[in-house]
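Have a look at this one before I ask anything.
And then chain A:
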Amino acid sequence: MWSPPTSAREAAIAEPLLNVAELSSGYGPVRALWDVSVRIEEGELVTLVGGNGAGKTTLLRTLSGLLPASAGTIRFAGEDITRLPAHLRARRGIVQVPEGRQVLAPMTVEDNLRLGGYARPQGEIGAALAEMYALFNDLRLRRRDIAGHLSGGQQQMLAIARGLMARPRVLLLDEPSMGLSPILVDEVFATVERLRASGTTIFLVEQNAYRALSIADRGYVLEAGRIILEGPAASLMVNDRVKEAYLGL
Partner candidate 1 sequence: EPIRLGAFLAVTGKAAFLGGPEKNTIELYVAKINEAGGIDGRPIALTVYDTGGQAKEALTYVKRLIEQDKVDVIIGGTSTGETMAVIKTVEEAGVPFVSLAGGQEIVEPVKRWVFKTPHTDRLAVDKIFYDMKARGLTRVGLLSGSGGFDKSCRDNVLALAPERGMVIVADETHGAGDTDVTAQLTKIRSAPGVQAFLYCGFGAPTSIVAKNFRQLGLTLPHYQTHGSASKTFIDGAEGAAEGVRLPAAALLVVDQLPPSHPQKQVASAYRDAYEARFKEPISTFGGHAYDALFIVVEAIKRAGRTDKETVRAEIERTTGFIGADGIFTMTPTDHLGLDPESFIMVEVKDGNWKMLQ
Partner candidate 2 sequence: MTQLVVEGLHKSFGAFAVLHDLTFSIREGSIHSIIGPNGAGKTTLFNVITGLYPPTHGRVLFNGADITGRPAHALAALGISRTFQNLQIFLNMSALDNVLVGYHLSCRPRLLPSLFRWPAVVRRDHEYRQRAEQLMAFVGLSAFVGAEASAMPYGALKRLELARALAVQPKMLLLDEPAAGLNPKETGDLDTLIQRIAERGVTIVLVEHDMRLVWAVSNHILVLDEGRKLAEGTGAEVRHNPDVVAAYLGEGGRHR
């Protein structure tokens, strides 16, 4: 979908697209992340696995700039964005589909989607909308309705579609399959793969660790705010610790 300008591409050769080094963050005085380092190459699909309360959401919120980093650096496309305001990160192409859907409840489905493309040239919005409606038929049927009235799963579709509307350079997905019917879960995973195929970089947080790892290139395992394991997805899948704690095998 998107191809970076050459200069950026050159920079990217020297450094991964998203380079998180020794990142710490938390809520006020409470620390939730400790020295987290994550590297995501351009076009990679990386997944983050971790138990309940491990800090996955916290990491994504810090990457997006909703939470300030208390230590460490975040570099994106060769630029240090550790202190960059959240909305500018979004405009650089770091797009998050947040946990718990967070649709703009009093606005219509279509307004939600259009706002997803807020940072894009307005001329492209029409085509992108059509794309989303093709992907999620329910949204097309309900496009004039108030987003807050949708069912949980429909809202999840909307949250994903809204994220895609931004045509992200790196997409941060926080449990995108939550609340979706099995058919749609398949659909979402297929979409994620398609996006990756078209060059979008993806950082996927997913409770369904098995499926996440099966489509990912690499993975990280987060426990109690620290990265305890990382490696190619295939090797993580056979790791005993991962198997026991996250795959329920």
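Keep this in mind: a residue touches a chain if its C-beta (ideal position, glycine included) is under 8 Å from a C-beta of that chain, and two chains touch if they have at least 3 such contacts; residues count from 1.
How were these candidates chosen? In short, all candidates are chains of the complex that A comes from, given by their letters.
Keep in mind that what you see is a predicted model, and the values were worked out from it rather than measured.
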Selected partner (touches chain A in the complex), from 1 or 2: 2
Partner candidate 2, residues of chain A touching it in the complex: 27, 30, 49, 51-54, 57, 99-100, 138, 149-154, 156-157, 175, 178-186, 207-210, 244-248
